[in-house]
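One protein chain is absent from this view; the other protein chains keep their places.
== chain A ==
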Amino acid sequence: MNQRSSNLLDEALGLDQVIEPWPLRGRVVAIEDQVETSGSFVLHHLLKRSLSPNSSNVTIFIAFSQPFSHYDRILRKLGCNLVSQRDNSRFFFFDMLKLQCPDGDEGITPEGGLIALYGKIHKTISALPEISWKNVSIIIDDLSLMEVAANGSSDYVLDFLHYCRTLTSEFDCSLITLNHEDIYSSEDRPTFFIQMEYLADILIKAEPLATGLATDVHGQLTVSNKGRNKVSNFHFKVKENVVECFYPGRS
């Protein structure tokens, strides 16, 4: 039931066929959303797919936005038990909320903190058997809060993202990030935001409908898959246990 409804999204991402080996390996997926249309459901969906029992995927989740309990609750409704996955070493949760906002005089600089985070991710992946490296997904929720944690220095965050990208070529793992478009809309040159669009192999945009709010449709998703040279657009509705995706006019 769940699989059937989200099929459009899976299709656009290449996840509708076999998911072992992980179809998104070596790719960077960037999710962009806005206040009116939150894109976290895409993140949850990808997390659920990567932790599916049909695959041996390992997920490293870097959370700046919510604690573990939040994701646990949501994924349980989608039919996935994060606690047991964590115990089985299929799910690694890096809780960045507990990270102190570093000041210069404590000896921990934003740059130092990000370097350490990169080191931790690298170490976690290297510790896995080599055969599972390409089945690793790194999920970051979300980039704008990472910028806050780095005291606003988007340069360090961009450096960190570059190094995360080298992980995708080194280990053939995948990188999935979430960022908010409207935070940067007031800047003349939203470099940080645009840089992510250049880096992404697959760009998923969650936007409101041009016609405004509606009860049956929560918004629209545009998926640009550069690897397959394909662009798809469809509407979505976020329900309690599932997300329904459908072409316009066919709810």
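As a convention for this text, a contact is a pair of C-beta atoms (placed from the backbone, for glycine too) under 8 Å apart; a residue touches a chain by one contact, two chains touch by 3 or more; residues count from 1.
Here, contacts and distances are computed from a predicted model.
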| item | value |
| --- | --- |
| Omitted chain (choose from "RT30 protein", "DNA-directed RNA polymerase III subunit RPC9", "Trafficking protein particle complex subunit" or "Elongator complex protein 5") - UniProt protein name | "Elongator complex protein 5" |
| Full-complex contact with the absent chain, from A:R25, A:K48, A:R86 or A:H122 | A:H122 |
| Footprint left on chain A by the chain that the document does not show | 115, 118-119, 122-123, 126, 159, 162-163, 166, 169-170, 189, 191, 194-195, 197-198, 207-211, 220, 222, 224, 229, 231, 233, 248 |
